[in-house]
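Note that one protein chain of the assembly has been removed; the remaining protein chains are unaltered in position.
And then subunit A:
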Amino acid sequence: MRSGTAARAGQYAALLAYLLFLALPFLWLLSTAFKPPRELGGPHPAWIPRDPTLANFQQAFAEQPLLRAALNSLVAALGAAVVAVLIATPTAYAVARRRTPLGRAATGWVVVSQAFPFVLVIVPLFLVLKNLRMVDSVPGLVLVYVVWALPFALWMLMGYVRAVPAELEEAAAVDGAGRLRTLVSVTAPLLAPGVAATALFAFVTAWNEFFFALVLLKTPERQTLPVVLTRFTGPEGVADLGPLAAAAALATLPSLAVFAVVQRRITSGLLAGAVKG
């Protein structure tokens, strides 16, 4: 029994080490965000700011159009999430409920999309959007994000659709409910939490995205938050650490909030899709 206790202690120690490795960088970011310039420039930076201040946040908003950028990010992420889910839900339903060549094509596409070579696609995508006059515009970015979010939205939704027993729909049909009626009053309520989780996941993905936004958005007023964050590096190449940390911490809040809400659902949802794939 004693060896069991020792093993337990070892496990807790290992878990603690993992948590420190995962959490400490983020705590340092927060600590830096509240430090006055004196502490940032001076020797011996401390974990807990000796003189905590909100000046960095003020300065961050003064230096860069953060509100504007957050608004752009919000529009892009909301647009992408809503459109992707609107498009993906019927598809996922059709694919998950019936065995057709489409189902296999869709699953194949989900797999291929994970290996997608973004470098190869970005130049032609840029040219295509230029022809559509959608380069350097948030709607153009939304379009790209929708396409980019579709595979995994499809993937998650297919899992959720399969989790709704087909027998329930059949029972409703036996009871005389029409096809539409069945969908609206039997399937939709059961599917709603999954759809919400998928939308939130698509939202976070788009909110965090950097590469496409960097290439496609040139006008500063149209850029999203991640792109604006990279501009805190001054002309002489030295980053203004305090405001940079403050802005970075703020940019993380929405993603963290969403993840906190749907954490369990995302993991279980992805797994449901995976296990039954």
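List of remarks:
By definition in this document, a residue touches a chain if its C-beta (ideal position, glycine included) is under 8 Å from a C-beta of that chain, and two chains touch if they have at least 3 such contacts; residues count from 1.
One rule holds for everything that comes next: contacts and distances are computed from a predicted model.
You can't see one chain of this complex, but its UniProt record names it "Transporter integral membrane protein", from the set "TatD DNase family protein", "Transporter integral membrane protein", "ATP synthase subunit b" or "Phosphate import ATP-binding protein PstB". Taking the complete complex into account, A:146 is the one of A:146, A:186 or A:199 that touches the chain left out. For the chain left out of this panel, the touching residue among A:6, A:54 or A:123 is A:123.
Interface note for the absent chain: among A:58, A:114 or A:185, the touching residue is A:114. In the complete assembly, the contact with the undisplayed chain comes from A:155, out of A:34, A:57 or A:155.
Annotation for subunit A: contacts to the undisplayed chain at residues 7, 11-12, 14-15, 18-19, 21-26, 28-29, 32, 40-41, 43-45, 47, 86-88, 90-91, 93-95, 98-102, 104, 106-111, 113-125, 127-128, 143-144, 146-147, 150-152, 154-156, 159, 201, 204-205, 207-211, 214-215, 225-226, 229-230, 239, 241, 244-245, 248-249, 251-252, 255-256, 258-260, 263, 267, 270-271, 273-275, 277.
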